[in-house]
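Here the complex is missing one protein chain, while the rest keep their positions.
A and B are the chain letters, set down in written order, and residue numbers restart from 1 in every chain.
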Amino acid sequence: MNRILLMILQRFGLGLLTLFVVSIIIFVGVEFLPGDIAEALLGQGASPENVAALRHELGLDRPAHIRYIDWWAGVLQGDLGTSLANRRDIAELITFRLSNTLFLALTAAAISVPLAILFGILAALYRNSAYDRSVNVITLGAVSAPEFLTAYVLILYFSVKLGWFPSLSNIDQDTSFIDKLHQVALPAITLMGVILAYMMRMVRASIINLLASAYIEMAHLKGMPKFRVIVKHALPNAWAPIANIIAISLAYLVVGVVVVEVVFIYPGLGQLMVDSVSNRDIPVVQACSMIFAGTYILLNLTADIVSICTNPRLLHPK
Amino acid sequence: MSSNDISPLEAQVNRPQRTRLQNALREILKAPITAKFGMLVILTYGFVAIFAPFLTPYSETEIVGPEFDVWGDEFILGTDGLGRDMLTRLLFGARNTVGIAFITTVLAFVIGGIMGLLAAIYTGWFDQIASRVVDVLMAIPQLIFALMLLTIFGTSIPILIIVIATLDATRIFRVTRAVSLNVVVLDYFEAARLRGERIFWLCIREILPNITAPLLAEFGLRFCFVFLMIAALSFLGLGIQPPTADWGSMVRENAVLITYGDITPILPAIAIAILTLGVNFLVDWFLHKSSGLKDGH
Partner (left out) sequence: MNDPLLEIRNLQIDGESDEIWHEIIKGIDLNLDRGEVLGLIGESGAGKSTLGLAAMNFVRPGCRIRGGSIRFDGQELTEQSELTLRKLRGVRIAYVAQSAAASFNPAHQLIDQFSEIPVVHGVKSRREAEKDAKDLYSRVLLPDPDGIGYRYPHQVSGGQLQRAMTAMALSCRPDLIIFDEPTTALDVTTQIEVLTTIRDIVREFNTAAIYISHDLAVVAQMADRIMVLRYGELVEEATTREMMSSPKMEYTKSLWAVRSFKKEAETVASAMSPVVKVNSVTAGYGSEDILKEVSFEIHRGQTVAIVGESGSGKSTAARVITGLLPPRVGDIQLNGKILPKSFKARNKEQLRHVQMIYQMADTALNPRQRIRNIIGRPLTFYLGLTGKQKEARIRELLSLIELEPDLYIDRFPDELSGGQKQRVSIARALAAEPEFIICDEVTSALDQLVAEGILRLLDRLQREFNLAYMFITHDLATVKAIADNVVVMLQGKIVEQGSKTEIFSPPHHDYTELLLSSVPEMDPDWLNELIAHREKHGVMSSTSIS
């Protein structure tokens, strides 16, 4: 048991280290900016005095490593700095948007993960059947379509033609849960379309791989019912690959959310990030990047831990 | 030589011998409808990309008519918000969007492929360092990383290509390394190393010919990914910049029409989807084929 704990702690440490390295990349990247933020903000006509004043105000006249340490100190206290575009506090700006993004992503994940596992396993069990073949073609189609295509097709039919759902998501602090669900329907379906297909394909492949094992054949030769073979013999060995697939898909979701939020003008983190990139609002881009990267690292870490905890060789050492 | 030691060729002596080209043609004819669709799509897009200027009377950036003109005889698919011919921009989009995605993928393969091969052969500090760097780079979602780098370096086409190729090279590094490692452990590779062969021979003659199939499939998949990513970035206004005709930004520029129930803005998106689908179908068949052949032995 200690060995497992040690491995988990090790992975955890590795995750933190990665996050740390990522933060350096994000921070150092900005140093390569041609000119600096102050010049970029004030434009070319600005007087050197004005630039210097702004640089002082932003703390740019201090050495990079001091600023980096200050930044971390701020992050740990919940202070992400201020936006250059509108001088608002970034933490405040992000909190509401982050909760919206999480709401959208979790809605999509809550529906698509169980469906994908179910349909993926079915496709693996009825391999090469008409069902399996049509699943193959449909999922390939879904994976091939850019998110904005799905989004606009949905808008065209369900919003413009049928008027069932709004084409733009109008969410503020007071929106009720039910109303939120209604607002989030089209963006969530768009996201689901892609990750459902993606996950189903991977679940199918890993289950087929598993079913080819000698111990599965042995279970059949022992006269075990098909259902029991799946539940008792295949599934306990499937958690690690499935956890991995879920992590990869959710990570994919984190990215897909950016485009979808822009299409539906959904007030989430992705949209904020895209706006900030256009405005070159660097502190906000840094904060958003850190949040996205952190989520990503956390998801992969979780998948690693699930694989460790379900590996009989590790659970029951010699 | 004993009689029961029969080679596969002798076992099929009655089968007519064919050249590799004939075999390939026969395979293509036997291919499922989806794969044929894929081939047709790729050929068509390639043709359009090369001959775009000859297929339309207008130029890519020329303003030829009123803004948002409807579909008609003169402008078959109407015009966009600036009065440029929609069909013309769609055709030129094949050249720009697909071309840039293709160049990016090739570049990513050159970087990632070479690094992956070297990491598989030099399983020492080089592999350790390269793999750890890739781990960290892959810990940041690609689109987010791309957005960040584009903020820093600005959005020009060369920067776009270099940024995305570098990010995608991490995936290709992993795949190339993994499939090469499968070869490196085999006896014929050991035999070549013990013979004293140099690294260049080992890569070009011993490894590469044996990993072309998985790499080719990977190329298709990576192309789809890069293509969709560039389209997404352009759609977000951060990829290929106007006035260059590009499918992703065309969707964005004309999106307002959708609220009037006009499907014109999604035509470029459909063009993207069809090409990705075609490539995916082809790769799917190819993978099925190459794994099936392995079972046969």
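Here, a contact is a pair of C-beta atoms (placed from the backbone, for glycine too) under 8 Å apart; a residue touches a chain by one contact, two chains touch by 3 or more.
This is a predicted model, so every value here is computed, not measured.
Asks: Touch as defined at the start, partner being the missing chain; which of B:51, B:126 or B:188 qualifies?
Replies: Considering all chains, including the one not shown, the answer is B:188.
Asks: Touch as defined at the start, partner being the missing chain; which of B:69, B:135, B:197 or B:262 qualifies?
Replies: In the complete complex, the chain left out is touched by residue B:197.
Asks: Which parts of chain A are in contact with the chain that was left out?
Replies: 212-215, 217-225, 228, 232-233, 236-237, 312-313, 316, 318
Asks: By the contact criterion defined above, which parts of chain B meet the unshown chain? Give residue numbers in ascending order.
Replies: 1-2, 4-10, 186-188, 190-197, 205-206, 209-210, 292-293, 295-297
Methods note: only the chains that are shown with their structure count from here on.
Asks: Just how far, in Å, is the C-alpha centre of chain B from the one of chain A?
Replies: 24
Asks: Of all residues in chain A, which touch chain B in the complex?
Replies: Listed in rising order, the residues are 18-19, 21-22, 25-26, 29-30, 32-34, 136-137, 140-141, 143-149, 152-153, 155-156, 160-161, 167, 251, 254-255, 258-259, 262, 273-274, 276-278, 280, 282, 285-286, 288-289, 292-293, 296-297, 300.
Asks: Under the definition above, what is the set of chain B residues touching chain A in their complex?
Replies: 34, 135-136, 139-145, 147-154, 224, 228, 231-232, 235-238, 248, 251, 255, 258-261, 263, 265-266, 269-270, 272-273, 276-277, 280-281, 284
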